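The complex appears here without one of its protein chains, the remainder shown in place.
In order of appearance the chains are A and B, and numbering begins at 1 in each one.
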Amino acid sequence: MSDQPGAALEPAIGDAPLVAEPVTAARPTLWPTVPRPVLVARVVIGVAIAVAAVYAPFYFEPAMNRVLSQAIYIAIAAMGLNLLTGFNGQVSIGHGAFFGVGAFTSAILIVDHGWSYEPTIVVAALLAGGVGVLVGVPALRVRGLYLALVTLGLAVLFPRVAQKFVDGVGGVALLRPPRASFSSLIEGLDDDQWAYLLSLAILVVLFVAARNLVRGRVGRAMIAVRDQEIAATTVGVGLAGTKVATFAISAAYAGVAGSLSVMVDGIADGTNPILYFQRSIEFLVAVVIGGAATILGPAVGALLLVLLRRNTEDLIEGKEILAPAIFGAALIAIVFILPEGVVGGVRRLLARLGRRSAARAAVAAAASTPPNANDSQ
Amino acid sequence: MSLLELRDVAGGYGPVQVLHDIDLSVDPGHVAVVLGANGAGKTTTLRAISGLIPIRGDIRFDGESIAGKGPEAVSRLGIAHVPQGRGTFSELSVEDNLRVGAVNRTDNGDIERDLKRWYEVFPRLGERRRQEAGSMSGGEQQMLALARAMMARPRLLLLDEPSLGLAPLVTRELFARLSDINRDEGLSILVVEQNANLALDIGHWGYVLETGRIAVQGPAHQLHDDEAVRQAYLGF
Partner (left out) sequence: MQLFIEQVLNGVGNGVVYGSVALALVLIFRTTGVLNFAQGEMALFSTYISWKLTTTGMPVVAAIAISMAIAFVAGALIERTLIRPMAEARSPLNVVIITLGLFLGLNSVAQLAFGTDPQRMPSPFPSGSVSLIGDARIQKDTIGLVVVLLAECLALWLLLNRTTLGLKLRAVAANPDSARLHGIRAGSMLMLGWAMSAALGAVAGSLVAAERTAFDSSLMQTILVYALAAAALGGFDSIWGAIVAGLVVGVADGLTIQYVDALDGIEVVLPLALILVVLVVMPNGLFGKRTVERV
């Protein structure tokens, strides 16, 4: 798993102990402490991005808004996956299935039972989370590789199950709720703008929730389980509970994403046998290229993913066959250039800059004080 | 002439320099002991010899420079390195583990003879020869690591904290075997240890490392008997 900066001082069992760096003696913390100027820069950039994000739907065309909304729901699913994979160390390539559960829950409630859209999001989350518990419990017995395969099976299975139990128009497992179900609840907002802003709002809420989760006791328990499972149990971390809970939460996130996709794309589609497998891959890719085990990473990764796909599709008019090849090549390139993902790479850069400026400050301070009888090293 | 000689060796991990101006040597047929607290650079010294980390300075084995060679090459020259954590091939059987030790030898008949011999020296290995190595206790794995290293018929044996995590009785037995091997075969040994007492008992020459430098060195029994050295550095 990618290295947490704070964890770099911890030697793994069996490794030679590292001599601690003598510079800026920070108390070891889980999160990198950041010098003032960088903090200010972060806040400024954060505000700028927030403003841009809220203004975007009014600036762009509906088609672009739709693309951005897609990036948002992928980001939500990826954030959920990241909780499981990046922070808890359980690899899943089946989150497409939870996404599908969420999507069909919303679609069925709207089409067959006349619900209005917004409440279905909650039901989708709960149902997907419930399925997550069902999968999480047997997942306790299965490790690493096998877990990946079992979850793969889920994603492959889902379309088949959907086909069996969902009766759409023409007997096909495809549901298209009427456009009117998604009309904007706010006067003056177009439907596509509403879709975007609603998704954005949910993204922010879930982002904050994820952040608080990871930084709190539960989050520490998750990370402890990821890093040293056996040691974690010896300090009383409830292993099974933590793992299953993480599974359920991450599934719920994917369920919300699926529900949002019904609003954004207007469709719940069970006819394509490898669609949900592809979704699973999308989420995993978003997590990795954005930066696993960072909260922001998956969101950045999702945006990159969507933009990358659009641009490769545009680039090769006439040779569409090449699109997956270019996409694949781009994936490989990104992983090589930024092995910790975008956010991970940026963090490391900032940390290094911070260290350098702090070191320079320390040298300057030492140079300006008179020589002392009790010299510290 | 020394079998192994480190001259002015400096090195570490990335930006962190651990070793500074290390001058160290192992004479043929001798046991050299390297002692020191955690973080003093003992393991790093062995890693430097095996070519696992980049270094400045020179390392000579039998007169030839080996600085800059990688671990595979250093091993083929006749240096066997038993790392901290023992380097057990957990999924392989005990016997397969031993055969890995002999993997670069071509004298098949002798390999079989050596296997028998080490089963005699360490009977517990013989009893468990088909068992998965990872399921054995720490002490058994250490015996295995030692036997595996010996299967290569090395000229120099590097041992990194062999007593780590072992019960006192087991440690005593281990060091007794080491002493036997050194005496019977004239094998040169460089052992890094925190357990100074036992190590110095079988050693000929001792070095004490402190924050990457050699603080004290001398004949092993002198270090063992010197009150001041013991209290300052060896904690017994």
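Definition applied: a residue touches a chain if its C-beta (ideal position, glycine included) is under 8 Å from a C-beta of that chain, and two chains touch if they have at least 3 such contacts.
In this text the structure is predicted, and so the values were computed from the model without any measurement.
A.B. asks: Looking at A:Gly46, A:Pro119 or A:Pro138, which makes contact with the chain not pictured?
C.D. replies: That would be A:Pro138, which touches the missing chain.
A.B. asks: Write down which of B:Pro54, B:Gly134 or B:Pro168 is the residue touching the left-out chain.
C.D. replies: B:Gly134
A.B. asks: Touching the absent chain in the whole complex: find that residue among A:Gly153, A:Gly266 or A:Gly345.
C.D. replies: A:Gly153
A.B. asks: Contacts of chain A with the missing chain: which residues?
C.D. replies: Per the touch rule, chain A residues meeting the hidden chain are 1-2, 13, 85, 91, 138, 141-143, 145-146, 148-150, 152-154, 156-157, 160-161, 163-164, 230-231, 274, 281, 284-285, 287-289, 292, 319, 321-325, 327-329, 331-332, 335-336, 339.
A.B. asks: Against the chain that's been left off, what residues of chain B make contact? List them.
C.D. replies: Against the left-out chain, chain B lists 50, 70-73, 75-76, 80-81, 83, 87-92, 96, 99-101, 103-104, 132, 134-135, 148, 152.
In the analysis below, only the chains that are shown with their structure count from here on.
A.B. asks: Starting from the mean Cα coordinates of chain A and chain B, work out the distance between those two points in Å.
C.D. replies: Between these chains, centre-to-centre, one finds 46 Å.
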